[in-house]
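Missing here is one protein chain; the remaining ones are kept as they sit in the complex.
Labels for the chains are A, B and C, by order of writing; each one numbers its residues from 1.
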């Protein structure tokens, strides 16, 4: 296949379906309970140097507990899939856990502004980067989920995003047009937060799915955090509602408020004051150190973090905000 | 892009995303009611020579009313996407409506045996064919749904199915391995049967989705038949349940028992005696003519067909069979 | 006389080959019966996939269609064709079962046409999902009657790939490494494929059959394993479960 142009970006994770097939061949696909603590899940399934992907989008339906625990366990030299990654990326940069990154959207927190510390970290030269767009990363994940080495699209071409990507432009053998191919990414490990899971890892989620259905299939190892465990019988009662099947999953962690301080659709809204507190603490490295000590390093687990953030009372406020969407202030009927 | 090998199969529908973009640019995407009869939908949206695709799988969740109406209106020279097509294909062959076909699985009715008439029709030399596998056709639909000219996979290679396909083998520019590319298919029109739709065409369905989510997106024109209309407000109440959004849809036809004599998950089981009657009638062309006259040509619409097949009483029997799945005979708890 | 018919023996033999905790794609008919039997005997954790989207159902009765409601009854997921095929392509599915009108010495299968493709003498349904499963699943199993026309020296059309022209030709074609035909189960014997040539080889004879019977009903020369086993008779427990809880209406075993 003649390559007309090739981006100079590096490959930070496996893109070869043959290698992935050998991995998946030996992966246990049997129906066994996988419930464990976040601590145990990170100990067993996240290793130094792994290439990691975090589900959700922005600070919405993100497995924050996993990110905290990665800091507490001091994981280093992680590769990262930066697919509109906001608060999760901010946390991992605060822990200096990343040394290479596929970028589509990083260091920002959307309308909230940019993370001063993530920006410093990314400008420090300590992180190797490959550029992508969001859809390019979606496709790279989907290619892995499909078990193929690449997918094709019509974006990127002509841009510097392409020039610094790992993608390649070729001529379509059917139409004669220029198209761009994006190599697969099989993350070593992914963490996804869902509404409900049974003990085996069968998952349900509501609201937008972002790229998580593909991500669950692409990742070699998969950690699920769930707002709630669900009786396994309920999964079998209505298999149409299952988004992620158990045989993809390595760990199931029940983590109520697990997307806090991000938003969890139909459960609780984001804690904007706390996210502002993060951005403010990041302005000064010393202050950030103290802030992290207080919110992550000195905390034993995510429940304790939730307690320190105001516990159930604060969570109930955020829950009311979420459930009042559409009823607040002025709006159309 | 160097092609190492190319199948000799013909292209029966557009595979060019540029042509499709021009079509979709002018397609009306506004939220207007599209409820109409099956007769009107076929009159307006199925033309002679169109390339047509039918949703569902085998005789499960298939828009049978549309197939009957195509016969009544005497459509000819249709191209057909034969993606485990069973009773729908049998009907269209009985009407001699097809003159070219992408084959993955045709003329059979799975465990029920082969359709004598469809087989005669396909052996008559009147139908040009291109071979595919089921997944190849799934991908060709998905490529169109994505808006790209092809998708890639690792099947077909080395087989005569490839040799008679429209696919091409190339070397992967990332791994150096041989992979096979499958050109997109944008059907001129598709018909999909769903559980519920609102008047705009927002659809819900339960059970297996087969390739219908992609098919809805790939088709230039889309006819929905639905077991039931649903208040539009109910769609907006829980957007997570929407499988097909309204802007893809051209016609919404409320057709209770619309998959009969096929199965509709959670609604009614297939009418096996009637499907056997079809296979028996097909043994002799004269008998088939009389059978078609009685069951399709002399019938004004699908409701009348249902009446002639035993009406509500028979439908209730099939409904009980469906809802007794798991409770019949011997089984595990 | 045997207290079982030959279809029962084939199903029991196929069933025995399926390991607990393995994954399998099946269609309707004998393969489905073999998988159901395995699940109810030695392989309770066998995970069954159906190509139209059914994942790990608790099968109440044999499905009529690969997409009917039984194929996802109490399943863990009701998915779609791409998800199932891609699960196979990613390498998560160990076994599949296929059949065909013709099979050659390398396990290539024909379910498309007899005669030329342009002017077929007989048209069959085509690949369906067979080419996909044969390409992707680690181990392809075939259950088919043993006769000379079916086991052919020259296959009219390769619908689904076996080992193509033998040796390493399958892997060289681009198909996933390490996958391919595993066992062929007929009414007379069980065959595997010799490791380097990839030619079909008799490894087990059913009770009452000799090697000559098998060769006489095969259109090409069969290799023979160094030691040829006798296929175990169906165990009484297998037969009882098969007859009462897998196929009580004798849809499949009635054909034996």
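Everything that follows uses one rule, which is that a contact is a pair of C-beta atoms (placed from the backbone, for glycine too) under 8 Å apart; a residue touches a chain by one contact, two chains touch by 3 or more.
Being a predicted model, the structure only gives us computed values, none of them experimental.
Although it is not drawn here, the omitted chain touches the following shown chains in the complete assembly: A, B. In the complete assembly, the contact with the undisplayed chain comes from B:246, out of B:80, B:121, B:135 or B:246. Note that of A:46, A:91 or A:122, the residue touching the chain absent from this view is A:122.
Considering the whole complex, the residue from A:110, A:280, A:293 or A:307 that touches the absent chain is A:110.
Contacts to the hidden chain, counted on chain A, fall at residues 56-61, 82, 84, 86, 103-108, 110-112, 114, 119, 122-123, 125, 131-136, 138-139, 142, 153-161, 164, 169, 177-180, 206-214, 263, 265-266, 269-270, 272, 322, 325-332. Contact between chain B and the unshown chain involves residues 17-18, 20-25, 27-31, 144-148, 200, 202, 217, 235-237, 239-240, 242, 245-247.
We take it that only the chains that are shown with their structure count from here on.
Distance from each chain's C-alpha mean to the overall C-alpha mean is smallest for B.
Farthest from chain C in terms of Cα centroid separation is A. Looking at which two chains touch through the most C-beta pairs, you get B-C.
Taking the mean of the C-alpha atoms as each chain's centre, chain A and chain B sit 36 Å apart.
Here the spacing of chain A and chain C, counted between their Cα centres, is 40 Å. Separating the centre of chain B from that of chain C, both taken as means of CA atoms, is a distance of 28 Å. Shared interface positions of chain C, i.e. residues touching 2 or more other chains, are given as 58, 72, 74, 78-79, 82, 89, 136, 176.
Residue numbers of chain A whose C-beta contacts span two or more other chains: 17-18, 146-148, 240.
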